[in-house]
Every structure is written in C-alpha cells, then in structure tokens.
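The complex appears here minus one protein chain, its other protein chains still in place.
Chain lettering (A, B, C, D and E) follows the sequence in which the chains are written, and residue indices restart at 1 in each chain.
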Amino acid sequence: METKVSETKKFMYINRHAPHGTVYAHEGLEVVLIGAAFEQDVCMAFIGDGVFQLKQDQDTTEAGMKNFSPAYRALGDYEVNKLYVERESLEERGMSEDDLMPLTWEDEDDDWAEKPSIRVVSRQELSDLLEEQDVILNF
Amino acid sequence: METKVSETKKFMYINRHAPHGTVYAHEGLEVVLIGAAFEQDVCMAFIGDGVFQLKQDQDTTEAGMKNFSPAYRALGDYEVNKLYVERESLEERGMSEDDLMPLTWEDEDDDWAEKPSIRVVSRQELSDLLEEQDVILNF
Amino acid sequence: MKFSVMVNEGPYTHQASDTAYQFTRAALAAGHEIFRVFFYHDGVNNGTRMTTPPQDDRNIVNRWSELAAEHELDLVVCVAAAQRRGIVDADEAKRNGKDGDNIAPGFRISGLGQLIEAGIQSDRLLVFGD
Amino acid sequence: MKFSVMVNEGPYTHQASDTAYQFTRAALAAGHEIFRVFFYHDGVNNGTRMTTPPQDDRNIVNRWSELAAEHELDLVVCVAAAQRRGIVDADEAKRNGKDGDNIAPGFRISGLGQLIEAGIQSDRLLVFGD
Amino acid sequence: MLHTVNKSPFEASSLKTCLSLAREGSDVLLIEDGVYGGLAGSAHAAMVEDALKSVKVYALGPDLKARGLAEDRLISGIEVVDYEGFVELACANDKVQSWL
Partner (left out) sequence: MLHTVNKSPFEASSLKTCLSLAREGSDVLLIEDGVYGGLAGSAHAAMVEDALKSVKVYALGPDLKARGLAEDRLISGIEVVDYEGFVELACANDKVQSWL
C-alpha cells in the first residue's frame, strides 16, 4: 500500500457514548475540531447512545459540569458537515430527528446557502459508509 | 439509628465484573481480604459477569498480566466462606458449578471439616440476601 | 445522619466524582455529617494537584480540596490503588524512591481499612463509580 | 507495514494498555514499523513515572518506557487530556505553575494533531480502550 | 433499600440486573447516564413500566437537564428529585446499593 504525505484520507469519527456520563463524547469532539485543520475528508457517525450527544436543550448548570454541546454548532464552520445519525438508534430510544440540534453549514459552492449537517441514515446505509473509510476512530 | 463502635455489621461484596478486562474484580478482592481483619459478618455475591471471576484454570501468562485468581483460595482462611453465585447468571453464560474453582474453608466448630464456600443460589434467594445486609459494596 | 462516600473513578473521565461531590455538598447542606470520602480504583486520580483543566470547566480536584477545607472533610486515597496509578505524598515518595510527590491539599493516603471502618462507622455508605 | 496505536485507558484499570503493548510488541517482532503510540483520554495516565505496582505484577509504565528505548518508539501523550488529569513534563509544569513534573522516560507531551497525523501517515491505526 | 443505576440501559445491563433483584417496595434512583432508562417510548420502557408496579422509580433532575431531557419525556410514574432529594432518599432507606 502506497502512502503519500499529501494524500487525502477518509476519516470517520464514530460516536457511541452518551454525553456527560463519560468524557468520551467531549474529548472525541475535540479530536474532530483539531482534525478539521488537516483538510481530510471527514464525517461523523452517531450510533447507539451516541445519538444523545446531539440532543437539544442540554443544560449542565445544576450538575455543575461543563456544557460542551454548543461546540457541535461550530462543526459547520470547520467544514465538518456530514453527521450521520443512525435511524434505528433514535427509534430504539424513543427519539426523533426533531430532538436533535439543528446543525447547519454554509455551502460556499452554492452562494453560502445554509444546509443541514445532520443526515438520518439507516443501519444498512451506515454499514456501507463504514466500508468506504480509510481511518475510523471510535469515541 | 444507633451506631456502636463494637457493632458487627453484615457486609456484602457484590462482584459483577469479569476478571482481567478491568481491575474491579482484582481490587475488589483486595478489599475483601483486608476487610476480613475487621471481624464483620461478611459474604460475597457473584452476579452477571462476576461469575467468571471464579472460573477454573485461569492462566494469564501469555496475556502478560498478573493472575490474581489463586487469591480466591485464601478467602476460606480469612473466614470469608459465604460465596453466593447466581444460578441464572451461570446458565445465561453456558456455565455450570463444575466450571468454578472448588473453594473451601475449614469449620473449627466441626473438627476442622473442609466445607465448600461456594453456594449456587437463585436470583430470588439472592434478592432476599441483599435485603439482609447492612453495607453493600459493588465491584 | 452519618454518611461516608466512596469514589471509584478519576476526574472528568466519568461523572462519578461530580455526582459524589454534589451528593456530599447536599448532605452537608442538609446538616448531615460526612464521616469520610474514600477514593479507590481510578478514584485516587482525584487526589493529584497536577491537573490544569480548561479555564471554562470546573476544577474537580480543587473543588474537593476546598470542600474539605471548609467542612474538615477526611479525604482518603487508598495507598495500594494510588501506588498502581502514581498518586504519591511525601512519605510514599520517600518509601518508593520517587523524586517528588503530587498529592493535592486536603487529601491523605491511607489503607483499605479506612474504607471498612467507614462502612462500620457510618449510617450509610454511598458508592459512585463507572 | 506502518502501524500507529492509540491507547485510551490508564494502566491496570482496563486491559487496553496491556493489549496495546502486546500488539505493538508482536508487530515489531514481525518486522513492521510503529509510527507512533498516542495516549488519549485516561490513556495519558500510562505516562507517569510515579507508579509503584506490587512487585509480583507487571510494571506497565516501565514496559512502555523500555520498549520505546529499545525500538525508538514515539510515545505521545495528548496535552489537553494530560492537563485534565495531571500528567506534566518540565515545560507544562512551568507553563501551568506546577512545582514538579511526573512524565515517564520515553514519553513526550504534544497536541491532538499528532493523532491525526498518525492516522494520515500510517497504513493502519489500532485503537485500544474501554 | 435504595438502588442507584448510573448507566444507560441501551448500552449496559445494570438497570436490568437491578430491577430483577430489587424487592417490592424498594426505591430505584436513576442518575448520570442511568436517567436514559426513564425515557418513555424507548425499547426498554416496558421493562421499567413493569417494575413501577412493585418499586418506586426516581430520576435525578440535574442529570436529566444536562442531557436535555424534559420531565414530560419520562415514563409516567417516575418522580424527579434533585441532589437534596437524593440525600433524603439515602436517609429514608436503610441502605444504598449502587449498581455500578
């Protein structure tokens, strides 16, 4: 296998943990934001309890923790705009797309039109997406 | 509630983790062995993957880890001789009592007769035992 | 009522230390006694003074130290668990040939007997972990 | 083949560091290259020189240090994760006003970019965690 | 007896184990990621609804809020408490078992 320094790889960040109970979601998001500077072909997948990361209206004030959920809104500015959410995981949790933060990005090739970043996909579609990747990190 | 220094309390150590993958089983056993010096009324319960802690023939040589499983054999000498193993947990895992280490203790009130420490109990019996305790620690 | 609290996971990685802290604060506010807070497993990592969390985040270690100072809490780090993970006070550094220590203010290192004693002496023992 | 390895949990508490070590050793023995070992989340706790595990147990930190010395491994501890958990080298101690450091031989502290670079430069990235 | 559960039932078995061992009249408090076990309409809701016939189930409010879960998303019959209420539950029960 040939590896070139200039090569663009397909990176997928899989998020399978709920926020706040453990730090994986928070520190995983930090990897994605730093990684955005490397100009790779990046997407995120939210599977299982990972879908809870995108829940609207998170407020950690009473729990005395940091609320990192607003940082997901920054993803679009970093050109991380493919956020795949597994439909089956939402349904199993009694959740729907309306529960998720309305994350968007601005498409410079389309006169900076604001477009949704979140795409709810089936398990089968997600399985296909997994196969396409070069590097997969799991948080 | 009245608390006396000389009081004997009923302690139950619940073990719900498999050995080796995490340290909880190992460090939990260290608590039980230290705790034995305090002359409380002690028992252990093995529920869920905790039943794997008592599996015979553990050999960590190739994994390069410490094999702490022989230390369970010391429990009898410390008068920790009530080890309740949930039957349903064994069955769910395709295991039987024959898979478990033959742990014993010597009964000084019965001419030092060697007696088995492990008692396989039903979920219902375990539920009753839980209620009887004063202090429950979960490893 | 006399409570003891056991913390089994380190700061930030699991919420255990946060919940234990909030519980302890609420118990104190309600007039209860905290006999001891015992740190075991990765919980010992709450007792290092070397953390520098982001400025917009809570400082978990300092929060414990400050609560201990305010209420004379007994924060005990298990010695065996601390040795495996590198939490060291001056005595331990000397004993184990380390060139420094990292224990945070208000914490002390002691044996597992302190946990058993907490279980015997307290009306309730609350455990927070993974 | 060029491998990189990511370790996400601390020593002893989870088997992740053990498995990562055994994998790394086996890869080296088979003639492969290890581009980098990156320590993230609680994995940064593998990089403290303050541990004193029981004498009859493996010394996880020393094992990494020795393997690094033998094979010139690049053992990188994530700076942001290290700050949350109290893993400090001399530079970090100075920057954050700490009175000492605890980094183990063979480890260095650097940014998350080192992980992304490892993903780009390596043929395979193996992740070990909880 | 008070049981606490701190993990999501979708990823871990602890809620199921707790409910299978908790005796009638027990209190069960969902904390941290355990509060997801209180979600109405989820794949595990039936298990919790069934348990509510014999035990009382509580959920920690600060953890619900942290996760963006409004009280009206909870299974009917679950009571929300804050840290003060957690302390009161620990007092009212003779012992506490944490299903870690």
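The rule is short, and it goes like this: contacts are C-beta pairs under 8 Å (C-beta built on N, C-alpha and C of every residue); 3 or more make two chains touch, one makes a residue touch a chain.
Owing to the predicted nature of the structure, the values given are computational and were not obtained by experimental measurement.
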Taking the complete complex into account, which shown chains does the hidden chain touch? A, B, D, E
Among B:Gly35, B:Gly48 or B:Gly76, the residue in touch with the chain that has been omitted: B:Gly48
Among A:Glu39, A:Asp98, A:Asp111 or A:Glu131, single out the residue that touches the unshown chain. A:Glu131
Name, in rising order, the residues on subunit A that touch the hidden chain in the full complex. 14, 16, 47-48, 123, 126-128, 130-131, 133-136, 138-139
Residues of subunit B touching the missing chain are 16-22, 48-49, 52, 55-65, 67, 69, 92-95, 99
Go through subunit D and note every residue touching the omitted chain. 1, 3, 8, 15-16, 19, 22-23, 25-27, 29-30, 32, 124-130
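What we mean here is this: only the chains that are shown with their structure count from here on.
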If you take the chains that touch subunit B and keep only those that also touch subunit D, what is left? C
Which chain's mean C-alpha position is nearest the mean C-alpha position of the whole protein set? C
Chain pair, A-D or B-E, that carries the greater number of C-beta contacts: A-D
Euclidean distance of C-alpha centroids - subunit A vs subunit B, Å: 43
Could you list which residues of subunit B touch at least two other chains? 1, 23, 135, 138
Which subunit E residues sit where two or more other chains touch them? 6, 32-33, 62, 82, 95-96, 98, 100
Looking at the whole structure, which two-chain pairs count as touching? A-C, A-D, A-E, B-C, B-D, B-E, C-D, C-E
